[in-house]
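Omission of a single protein chain aside, the complex is shown with its protein chains in their original locations.
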Amino acid sequence: MEKRKNRGFTVLLLAAALMLGACGSKDATVETSADSSKAIELLNVSYDPTRELYQAFNEEFAKHWEKETGQKVTIQQSHGGSGKQGRAVIDGLEADVVTLALAYDIDEISEARDLLDDNWQSEFENNATPYTSTIVFLVRKGNPQNIQDWDDLVKDGVSVITPNPKTSGGARWNYLAAWAYAKEQYGGDEAKTKSFIKDLYGNVEVLDSGARGATTTFVERGIGDVLIAWENEAYLSLNELGKDEFEIVTPSLSILAEPPVAIVDKIVDKKGTREVAKAYLDYLYTDIGQEIAAEHYYRPRNEEILAKYKDQFPTLKLVSIEDFGGWKKAQTTHFADGGTFDEIYEQ
Amino acid sequence: MKEKSAAIIPGFSLSLGYTLLYVSILVLLPIAMIFFNTLSMSWGDFWKTITHPRVMASYKLSFGAALAAGLVNVVFGTVIAWVLTRYRFPFKRIVDGLVDLPFALPTAVAGIALTTLYSPNGWLGQFFSFKIAFTPIGIIIALTFIGLPFVVRTVQPVLQSFSQEAEETSASLGANRFQTFTKVIFPELFPAILTGFSLAFARALGEYGSVVFIAGNMPMKTEITPLIIMTKLEQYDYVGATAVATVMLVLSFVLLLLINLIQWYTNRKFLPS
């Protein structure tokens, strides 16, 4: 009996030791960002297509900040699907600033954990979106299917590639752009609009989970006649993957895609980085920031710089998310379970 | 029998205690969180979420494809394990090592590589008149890739430590090779094959990284259950996601338990201990 007891005790001790060993190694490596008095770190949690933009912008800002204050700043970048990134911030990823694809994702952050103010969108100019974009088509060289506008996408035999609006923030803009077109075409007749969207998605061959996956399917796998994409993504794939293989078609009507930026109040207050975070986002609105955005095919808010790049950004009729009653409403009407997107596939 | 082995061999409480503690912290506690989260749902909502037509279609696809891939792997995996332990041929060691590849390769890379191969303009895809990538066939191919080492690597060690005396005896008693295989070898291999199958099947059921690339992700047609969960998460619907996860958990737990029971039963039957 005595022996038995001892054994049980040994088990516990050993187990505890092993567990502690595991934890010890963890504790030791937890976050070594503690400041060396001068250097400062910012974490910008962003969505997929802004990698190149922020890589360039961060470099410029770091230079600017060092010149202004003598302080070195390193900006850590984190990219992923917009919804996934929003969730990571909610779950504890300590982002100083968020620059996501949809206001909806930032609203969720504000709602779920109160990390930032409800009216965050009025803290910076222009709905807190320093740059915008819109939704265009990427077609194969020579436009063999002669695709000019949204109604060409519902024709028989046209194969369309767009990501899944349920998993991709960008794809929601695509969906709403198509919806806006149909709504105008049919004078607001909801039944007809729905049937148009249904036809459109009936032509979709692959519904990738993210915008970049869709681009790869279209470009690398050679599937589909037309890719519905953000303007900046379309340009990027054109440049990165083959200028002489694809062309961009701008439809008659599209949506003003506004990817917003915000300071995560609670985090910057905790880390003491509010000043630099504010300067960082403000810098996006300066001429240099706007210029960098334009170079990466985002439409700058600054009229002069926009005019300078006007060849790159044709004018077209744009509706905005406000025409859909804001993101919350658009989300519940169209993309939440049982929304219009689900209806397409369930009838 | 029980009494004897329990009394003679030491380390029971140590090993069992440690195992239980480890499993509780790393498996039970996290999984409990899934159920815990689902509890905040009303029964009606829960039922509606998990029986939604799209979700139902995804169960069918996920289980069907995982089953198909598991069976393919049982057949080819056993043959490969057999060939690798019994026969001699050039570059055998390299071939043997290759079997582990699906483990080492990140699933996303595997998915990308397979999609490249099997898409209509890919190395292999171009030879087929029907589509492979972006259809359920593509999903089965990805899941076969993922699961292959499970079968090979569970059967192989058993074959290696397998005494050939039994085979010899069987042969000397006049049994032909086929009879020896079905009557002597196969029963001994069966538990390992079953383990391999259950592991490959279970792994295939939850696989996400490689499948999303090759599946096409069309609702009702090529949407797997893990993608449904991901979709719900993307909409900040944690509870909905954990509800579907609960269904998957319970189903795979029951399946695994069943397979383990069968295995235990066959073990008792065939192995004199």
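A few remarks follow.
Labels for the chains are A and B, by order of writing; each one numbers its residues from 1.
We take it that contacts are C-beta pairs under 8 Å (C-beta built on N, C-alpha and C of every residue); 3 or more make two chains touch, one makes a residue touch a chain.
Simple rule for what comes next: contacts and distances are computed from a predicted model.
For the chain of the complex excluded from view, the name given in UniProt is "Sulfate transport system permease protein CysW" [choices: "3-oxoadipate--succinyl-CoA transferase subunit B", "Hydrogenase", "Sulfate transport system permease protein CysW" or "Chemotaxis protein CheA"].
One chain is not depicted; across the entire complex it touches A, B. Within the whole complex, the absent chain has one touching residue among B:P149, B:G216 or B:G240, and that is B:P149. Summarising the interface, chain A meets the missing chain with residues 18, 22-23, 25-27, 29-31, 43, 48, 51-52, 76-80, 85, 88, 90-94, 112-113, 210, 212, 215-216, 220, 236-237, 240-241.
Listed by residue number, the positions of chain B touching the unshown chain are 1-2, 4-6, 8-12, 14-16, 18-20, 22-23, 26-31, 33-34, 36-37, 76, 79-80, 82-84, 86-87, 89, 93, 95-110, 112-114, 116-117, 123-124, 141, 144-145, 148-149, 153-154, 156-158, 160-162, 164, 167-168, 171-172, 177, 180, 188, 191-192, 195, 198-199, 202-203, 205-209, 225-226, 229-230, 233, 238, 241-242, 245, 248-249, 252-253, 255-257, 260-261, 264, 267, 271, 273.
What we mean here is this: only the chains that are shown with their structure count from here on.
Centres computed as Cα averages put chain A at a distance of 35 Å from chain B. Contacts from chain B toward chain A in the complex involve residues 13-14, 17-18, 21-22, 25, 49, 52-54, 115-116, 119-122, 133-134, 212-213, 216-220, 227, 230-237, 240.
Contact residues of chain A toward chain B in the complex are 4, 7-8, 10-12, 14-15, 18-19, 81, 83-84, 86-87, 90, 108, 112, 164, 166-168, 204-209, 213, 220-223, 331, 335-337, 342, 345-346.
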